[in-house]
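Take this structure, written in structure tokens, and hold onto it; I'll ask about it next.
In this view, the complex is presented without one of its protein chains, the others remaining in place.
Coming up: subunit A.
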Amino acid sequence: MSGLSNAAKEIHNLLIANQGSSLAQEEILEHFKGKDLGEDKIESVADLMKHIQELLNRQLINLSQQGTTLKFSGVDLKQASKISNMSQDEAMIYSYIEGSGREGIWTKTIKAKTNLHQHIVLRCLKSLENQSFIKSVKSVKHPTRKIYMLYHLTPSIEVTGGPWFTDSELDTEFIDSLLIIIWRFIANKTYPNLFGTEGNKAQLYEFSVGLNNAPDVAQINKFIRGSGITNIELTDDDVRSLCDVLCYEEKIEKLEKFGKVDSYKVTWHSVEEAVKLDEPEGDVAPVFTFYDNHKVVNAVDIEDPDQNYYLDAYLNQ
């Protein structure tokens, strides 16, 4: 800050104090109205512009335009010294990357905006990356694009894909384990004591204990948060999308028909598949149906593959 006028220092301090929002020249003038700044005065727009120019020369201020109004925001000293050490091209690219915020910017867009040759862009990006000023991130939406953002920023949900993605890869293991936990929670609510040791017989759970017990999305989310299964913060919408997946797999059902929005119950056949249940006495199921497939052991004769019949045999004849 050495060599800066007193007034310029004051303006810089004011802008830094207003982190996150930029100020128009009228607002700055209003702020310094009547204040004693020693030799320097900020009484008119001309005075202000003189000091602003001073700050601009040292990269301590950023300009932006909102409508027809010119606005100013402060740059901290560290950042300013960083930028001042950069080459002109690097600084220009850096400013675009900074402007893109948490969304990041694609290399092609940088090239188009800066109008620089690709080699120069790549060289500058490499240099900035080496100095840990910027980092490249993988976008879930556009996995093939190389996107850059400032080193200290956390990518937005649009870029990372939300809680289901780890390192821009869909974390199917995490999703599957959450699906199992949610299913068990709803199953326990729908058919209490289902996984208990006592009285675990098929006929006991014929009836769901009633729709009053059916959990809704908020309850499921509360259970997940309370159990400490994951340290990732899940919203109700995230839990709802997991419940939708379970509905698509026909493991749970929505109870919308009974006027219970967002409430779910497990399907009986998913219970049958998960828990070995006793068959009640006198039960006759003489004809095989596709519903009984999960009960058929050794349906595929591995020793003699010619004995198998495939549904696509007709298509591949």
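Just so we're on the same page, a contact is a pair of C-beta atoms (placed from the backbone, for glycine too) under 8 Å apart; a residue touches a chain by one contact, two chains touch by 3 or more; residues count from 1.
Simple rule for what comes next: contacts and distances are computed from a predicted model.
You can't see one chain of this complex, but its UniProt record names it "DNA-directed RNA polymerase III subunit RPC3", from the set "DNA-directed RNA polymerase III subunit RPC3", "Elongin-C", "General transcription and DNA repair factor IIH subunit TFB4" or "Ribosome biogenesis regulatory protein".
Residue in contact with the omitted chain (choice from A:32, A:133, A:148 or A:164): A:164.
The chain that is not drawn here is touched, among residues A:91, A:181 or A:255, by A:255.
Taking the whole complex into account, subunit A touches the unshown chain at residues 164, 170, 172, 175, 191-193, 196, 198-199, 201-207, 209, 241-242, 244-245, 247-250, 253-255, 257-258, 267-269, 272, 279-293, 301, 307, 309-315, 317.
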